[in-house]
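Part of the complex only, each chain left as placed.
Chain naming follows the written order as A, B and C, and within any one chain the residues start at number 1.
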Amino acid sequence: QDTKVIGVSIPAATHGWAGGMNYFAQAAIDRLEEAYPELDFVLATASDPGKQVNDIEDMVATRNIDALVVLPFESEPLTGPVQNVKASGAWITVVDRGLSVPGIEDLYVAGDNPGFGRVSGEYMASAMPDGGKIVVLRGIPTTIDNERVEGFEAAIEGKNIEVIGMEHGNWNRDDSFTVMQDFLSRHPQIDAVWASDDDMAVGVLAAIEAAGRDDVKFVLGGAGMKEMVKRVMDGDTMIPANVTYPPSMIATAIEITAVGLVSQAPVSGNFIIGSVLVTPENAETFYYPDSPF
Amino acid sequence: MALRPGRVHALIGENGAGKSTTMKIMAGYQPPSSGTVHVDGRETAFASLGEAEALGISLIHQEFNLAEQLTAEQNIFLGQELKRGLLLDKRAMRARTRELLDRLDCRVPADRVVSQMSNSDKQMVEIAKALLRDTRVLIMDEPTAVLTKSETAVLMRQVRALRDKGTAVLFTSHKLDEVREIADDLTIMRDGAVVFSGPAEGMDERAMATAMVGREMSDLFPAKTGRFGDMALEVRGLTVPGFAEDISFTLRRGEILGIAGLIGSGRTETFEGLCGLRPATGEVRIKGQPVTIRHPWEALDLGMCYLTEDRKTRGLLLQKGMRENLTLQALHSFARGLIDKGAEETALTRAIAEFDIRGSRAVRVGNLSGGNQQKLLFAKTMLSSPEIVIIDEPTRGIDIGTKQQMYGFIRGLADQGRAIVVISSEMQEVIGLADRVLVMRQGRIAGEVQGASLTEDAIVQLAMGVGQRAPVLETAQ
Amino acid sequence: MTVKPQARPKVSMSVIGPIAALIALIVMGALMNPNFLGPDNISNVLSRSAFIGIIAVGMTFVITAGGLDLSVGSMAAFVAGLMILVMNAALPSLGIGVPIILLGMATALVAGLIAGWLNGFLITVLGIEAFIVTLGSMGIYRSLVTWLADGGTLSLDFGLRTFYQPVFYGGILGISWPIIVFAVVVILGEIAMRSSVFGRHCAAIGSNDQVAKYSSVRVGRVRMATYVMLGLLVGVATIMYVPRLGSASSSTGVLWELEAIAAVIIGGTLLKGGFGRVWGTVIGVLILTLIGNILNLTDFVSPYLNGAIQGLIIVLAVVLQRESKPGA
């Protein structure tokens, strides 16, 4: 019987969320290789779009992949190359970031970036009914980040919430720590922080703690890092909520793809994994103590 | 001073008298702070080096001015490359290089990289570079300092040929016999000013020396005492792969051992090997104790020290001041935890006085005159007070007055009971200074002369190999 | 400069070294995967080497002349962004066709030229350390492209891109354009390095710029020329790059500078200047590309460790060509 090869191409673990995603991809592959001996996986991680295209080309040229699971580094540059893979007859699963031309992928598993921003914005508005001054830490300048921020801004529109500072923390703990320190020296009154990511939230919290400032009521991160979910669950007032953007969606995508390949079951379609607000009430369901993220 | 076509003009003076500076001004490398340069009767201010070159003036530097990573051919043609169409005409350049080097009796291959050449070969490449340029005025700053007698003779032949073709030649040398032999005109400088200028006729070496130094010169070499102490160094079967083989000799305290030989006979390498500066094998005993020396600091710890012949690339840090250079080798003796800068300054003051180093204390060593650099190098080595000193070409580029001082100093060291090796290409120097002379040829000891048989003839015969006529310029590789 | 007994081998390790490393990699790849030597894979490897390769050829001259350029990756991203903006802007008036492609190409070349000239100006005319100048311009171009793209991605109009794509994917006689252009650049570069006055002057300047100056070499001009040429080659590489991905963002060309410099040095050019060889650089680029390619061929190592393997091989490739006595 012939083995089928599934190629998995994802961005390298350069920040917390990507690290979690890498972990889930690796774990799913290990599990599936065990479960389905007739499946072979190729996992490649790329640090920039060009490298990702190289990886995908290599999978086609040397590994004869039957299916490709790709989490595009960026949509635009990956569209053409994935289209070429499609033309070779392989199954295409696109994760998280849609390609810029619709209809290439057979299966689309994605988070919802504008939704992520919107949920965060809505929570901010509801947590501060009387309005307030907030600062925002953005991620690495990318389309994803733009979509999230736009969603966020749309949601707080007209809600009397004033964004008094916005800088890039690059989804990085150290950078966000520095940025937050400077925000704190610059603004005598900050009511809340939208850190937009849990890694950044870690840095922000440390900066606030170090400055000993108590004007900041809470910090809203995002992505559902286990430590943060735990703090929500424990009722920490600084971390009253979180917004999910599960890195495990890559595992979902790989699993569905694998099942599709071995069983010919109809699995095509779109799976949008919405961003959900995590509150002390529902936190338990989002808490995975064994995950590295 | 005036240079005329078809005449050789010699410029002499003490170290730091300003000879090199004068030459650089004449060749457009430096602007004069006052005064003018006239070419063909017209006053000229060189805006760029190209201008001086376009007027047919070229300068051979005292310190080598070659790109180390480039080959002989590339250096000779640098800035004057021959082209065929858009591309280089390498064949023509190579042929021309060969021809020029052959004219200078230099055997070095055209594609040898300069960093792999001996000093004398580098000098020949410099000269070839100047010959290539169509020069009407050829200025040479101590071209013979690194050459032996036979190579100097070749150079002099070329100089005469150029002169006969109408080129004006200006050169300096501290070897006054050469000056007497070839100069038509003579200018003598002292402390930045001309003290004599006129035809060379009637000036003998003694007269030149007196005019230069400003006092009557007595005997150049100090008297040999002939009193030796215990055995200081015994070397048996020293082999420096590729350069020297089976070298054996002994050296007593208070003795000066001269090492003679042609350039390329492996003298430098032998003693670099002995001091751990390059891989070597063999049996070495110091004060009777067998020792192994694999690194220069091990030699220094044993009280043995080598003073390099190549002051520019191996001897001194040209970017640094005198103080840093002076104390580099003996730095530990100035440090008790931290470096005592006051003690360093004191040492510098002493060295300046003792070795008559001229030049401001603040100047970078690269800006010292060649001879003063050599004196500083000497002072630096002496500061680590070694028991056994190996001095390679001690007086290269040093004026006659200072030479006398240096010889006296070296003899003084011997009289203090130190053991001294002097490697020199100047026959007079080895004969005058050494108690005993080893002659090397092609990486081996060809023989030993001492006492009454210590004559130029005897050394030359051993160095060339009896009956062999052509000088051996390179070891067989 | 110590000279060891050196029975100078006819062909030195510094020549054999990189070639041996390359061959070892190829053999390894071929053993691991039968498709490795297939035409598809070879073509892939060569075309993707072209970007860095073309830039690395320019870098060879810069380094040979004693310089350095850390800005090439950011510069490539910026030039690509500019090219896309210009082409998109001209689309309504010019329509899809050859003219707009030519306009885009001209933009890339001119932008590269100017960028290279600016680096060269600061370095040769104002006399600032090349490391600092190009570190600065690296930050500047990277920021500019982020700003042009408003933090996101600049994308070429889709129709335009489809039309332009053959410049990357097409070719003649089954050899794709990037490979052809790369080959041409390498051949011209090798000739220029070996047999042109320019190449020789680069080496002379890198070896000792005082000497070059005294030999009436126009040091400033030659040095400037190396940066301008590198900028131009960044433009050429961008022309090939844009049709491939059709976009530019702040993550375009990240670390290309390190890769290009590494390729140059693996190829045997001296980092301190004075000696360079273009063919070596090509081998260096191929080695770097092959490492990535081979790592994709197998699942032996955790992808987390790819960087470690890469680092090891880079060091090994250079260990191979060492012939001079170490250290001291």
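Going forward, a residue touches a chain if its C-beta (ideal position, glycine included) is under 8 Å from a C-beta of that chain, and two chains touch if they have at least 3 such contacts.
None of the values given here were measured: they were computed from a predicted structure.
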Inset, instruction - Please state how many copies of each chain type the whole complex in this structure file contains, using the displayed labels. - result: A x1, B x1, C x2
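Assume only the chains that are shown with their structure count from here on.
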Inset, instruction - Take each protein chain as a node, join two nodes whenever their chains touch, and name the resulting shape: line, ring, star, complete or other. - result: line
Inset, instruction - Quick one: point me to the chain whose Cα centre is farthest from that of chain C. - result: B
Legend entry - Chain nearest the overall C-alpha centroid of the shown protein atoms: C
Legend entry - Distance from the mean Cα position of chain C to that of chain A, given in whole angstrom: 33
Inset, instruction - For chain A and chain B, let me know how many angstrom lie between their CA-based centres, rounded off. - result: 72
Legend entry - Centre distance in Å when chain B and chain C are each reduced to the mean of their C-alpha atoms: 45
Legend entry - Residues of chain A touching chain C in the complex: 12-13, 22, 26, 41-45, 47-51, 53-55, 57-64, 73-81, 100-101, 140-143, 145-146
Inset, instruction - Quick one: which bits of chain B touch chain C in the complex? Just the residue numbers, please. - result: 29, 48-50, 53, 65-70, 74-75, 78-81, 83, 86-88, 90, 115-116, 129, 240-243, 277-279, 295, 313, 477
Legend entry - chain C residues within the chain A interface of the complex: 33, 35-36, 38, 40-41, 44, 48, 51, 146, 149-153, 155, 158, 161, 165, 241, 244-247, 249-255, 292-293, 296-297, 299, 302-304, 306
